[in-house]
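All protein chains but one are shown in place.
Just so it is clear, A and B label the chains in written order, and each chain counts residues from 1 on its own.
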Amino acid sequence: MATPARMAEPTDPSSAATSTRTALRSDQVDLPPALTNRAKEAKWLDERLGIGGVGKAFLRYAFPNHWSFLIGEIALWSFVVLLITGVFLTLWFKPSMAEVEYNGSYQLMKGMMMSQAFASTVDISMDVRGGLLLRQMHHWAALLFVSAAFVHAARVFFTGAFRKPREVQWLLGVGLLFLATMGGFSGYSLPDDLLSGTGLRFADGLMRSIPLVGTWVEFFVFNGEFPGDLIISRLYMVHILLIPALILALVAAHVGLVAYYHHTQYPGPGRTEHNVVGEPAFPVYIAKAGGLFFLTWGVLALFGALVTINPVWTYGPYNPAQVTAGSQPDWYMGWVEGAVRIMPGWESHWGPTTWSWNIFIPGVILLGGFFTVMALWPWIEQWFTGDTRSHHLLEFPWQNATRTGIGVAIITFMLLLQFGGANDLIATHFALSLNAITWFLRFAVFLGPIIAFWVTKRICLGIQRRREERLVHGSPSGHMHRNADGAYHEDDVPIGRDEAFTLTSTPGPDPLEAGPGTDARGVHRNEPVSTRRARASRWWLGDNIAAPTREELEAGHSGDGHELEPSKK
Amino acid sequence: MKYLSIRRRHPVAKPLILVLALFLVGAVYALVVPTTQSTAAPGLSQQEADGQALFQVSCSSCHGLNGEGTSQGPSLVGVGAAAVDFQVGTGRMPMAKPGAQAPRKKSEFSAEETAALAAYVATLGPGPAVPDASVVDPSNLTEEEIARGGDLFRTNCSACHNISGQGGALPDGKYAPPLTGVEPTHVYEAMRTGPQQMPVFSKNVITDEDAQQIIGYLQTVSKENQGGGLSLGNLGPVTEGLWAWVVGIGGLAILAVWVTSKGARSK
Partner (left out) sequence: MNDNSPNELRRPPVDDPGPETPTPSWVSANPELSKAAQRRVVGAFGLSALSALISVVAYFAIPLHIQVELGSFRAGLHNVVFGTTMGLAILLIGIGSVTWGRNLMNDDEIVQERHPPQSSDEDRTEALAQLSEGVRDSGVARRRFIMGSLGGALGLFALPLVVTLAGLGPWPVPSRRRATIERTLFAEATPQAPIRLVNDVTFRPVKASDIEIGQLVNAQPENVQHLEGVELQQAKAKSSIILVRMDPETIQVPESRRDWQVSGILCYSKICTHVGCPITLWEQQTHHLLCPCHQSTFDLGNSGVVVFGPAARSLPQLKIGVDDEGYLIATEDFRVPVGPSYFERDSRNDFQEGDA
């Protein structure tokens, strides 16, 4: 039986110790002189801000050490890079649609008329030292911010980290994801170049298509008909003020709640629902997570220096009579773009009105529906599973086969739509027919996720079966053993205690039973469960293979002939 | 779920899945690969030469003994010397195999042979002539003129050929080819003759000066244009997104694995 690691003092983030002690003496604590010499400053801060209490709570705060917990941090650090590079860019960018003649150094634009927004962007790219670096870093950071947020959301989804008590965290995260995509869209539209202007034209058509209020939304957003003279300035306000402010507020709440709940952890030896096993914040995690900040920023700076992104000078200024083949939005809008491309041309003309389903369904309903379902997910899953317990231990994805299958199905759906968004590039690069790709995807976006769900669920159930076998029978040892009757047995290497605990410490919930919510003795337990809900719950949970009971495990270990020493792990 | 689970180790399971997979791949390929399109092109042109001999050997099986056209290829009456110089000079003709579109490839004929073919076909009916080198030479253009060429390019050409001339998709497996590495003469000739699906851009609407400016812009964009680093194919947000995912979050995830890995232990 391994002795536990040294226990830290139980910490209580809600209590701040006040200290009226005089300066520390160097014989009282084990600190280098550089720090004890700061004792006067520390005392100054403590007398005003009570930093001793905060220090006590967080200096040795435990961070569970797993790479998948750093993805959210990558998103956070990308956002910080966005803020820093963004502030620098505002020093030179002019968010005005007033027409000017270009007089910078880029020869291919000489003498051309363009908006000040575009002209200042070309100036930043060509005539401001370090300007192109800032622009490219900023745009790469935006792409990384959204992709890291998606991967982080997927990790939280597949490990069930959104379950009680973290539903509010999940809502904050969905809000952040939505704000990040809107921030990206408003940002890349600011240079008023041909590509993003085409995207704004699309947005204009999309707004118009909203039944009943479409023209009102269009005229209010653009201050009249497209393109008007205010959209760039309005997007500028949204991009540098409204969205960053909202993101900062949500991020503060999001990170604050992580600290309040303590981070979740994967099942493992010594890890229970009531503790956190991890590396201390000071010094280890500050070195690692702080290091990750510099790694993220460094990678983004190298991208900004070495890889072209959004070369607006090649696109030219926005002109409603010009367009480029291969017009796509940034990747995080690609799935909406794909849905709009593969949608058939359905429109209803009822009397003198026009109802544009062909744009409204993929553009508004799909986008809004996705984020709504995503936001409501913890409650959707809870309706199926009836699981109202608090969870701080994560699930392995294969433990919740239905949820993992649904997640993979959704990812498949979005990937297929992304292909749809790039269908013309796929056609030219793989010598395929554009029309055939579109037709294929019209069916594949429905069939693909169904197939993906089924295949994924089967794989998860297979892993669960293998886990059961491994727990009961261990692993094959390769030693054959013949008994007196002539029968052959292969000896097992029994599973190690640590691994067995890891695989069994998070039992999933059982399917709900239909009933009035009182048990046989008339004691009120939960809310009543309808037969429909019970059936749904059985669909979700019924195929899961439960871990063996204590008795089954012991039965499995005896009676199979010789056993070898359990593996140390 | 259970029906198939129980039978998952059945002897027929593996071969059956293999057959299903092959069928699926074949079906998908058949669905998406474009079919041959037979084409019919307009014509007009005229003049005489001994390209006729080359023509009989290399061209007449599809275009007819007198260039009148067959079911395999359109009539060449009136396409002009420019069309032949373009099609043969870029290797599109003779077509190696039937398909939705004639791809650009290495030309089978020398410059003299191409000129002879062009002269012969010009006799079949009047049509655009091969341009003088001075007509298509952009080296004397000012910067403003080249910028104007860019404006013309973005109005008339980029919708098919893409803003940096990377090419673009047309319906049913056809495509507008990339313009990188194309001779100025061939660009001019394509504009005047409208090969396959490309529309015609006649002299009276897009004058020779306009064409020269477009060519000047294309040359500058491909040779001297500013960049920000690796071009990622000049394909815009799609390849940028792929890079952000594969190298960006993929690479950083690998770095995250390194950050959290515990390293070798001493016992």
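The rule is simple: contacts are C-beta pairs under 8 Å (C-beta built on N, C-alpha and C of every residue); 3 or more make two chains touch, one makes a residue touch a chain.
If you're wondering where the values come from, they're calculated on a predicted model, not measured in any experiment.
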Touch as defined at the start, partner being the missing chain; which of A:37, A:103, A:388 or A:530 qualifies? A:388
For the chain left out of this view, which of A:98, A:237, A:252 or A:450 touches it? A:98
When the complex is taken as a whole, what residues of subunit B touch the one chain not shown? 39-42, 148, 151-152, 155-156, 159-160, 168, 170-171, 174, 176, 194, 196-202, 204-207, 210, 224-231, 233, 258-259, 261-267
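The rule we apply is simple: only the chains that are shown with their structure count from here on.
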Could you tell me the distance, in whole angstrom, between the mean C-alpha positions of subunit A and subunit B? 40
Mind listing the subunit B positions that touch subunit A in their complex? 1, 5, 28, 31-35, 100, 143-144, 146-148, 150-151, 154-155, 158-164, 166-173, 175-176, 217, 220-221, 225-232, 234-238, 240-245, 248-249, 251-253, 255-257, 259-262
Residue positions on subunit A within touch of subunit B in the complex are 65-71, 74, 106-112, 125-126, 132, 136, 140, 143-144, 147-148, 151, 194-195, 288, 291-292, 295-296, 299, 303, 305-311, 313-316, 319, 321-332, 334, 421-425, 427-428, 431-437, 439-440, 457-458, 461, 543
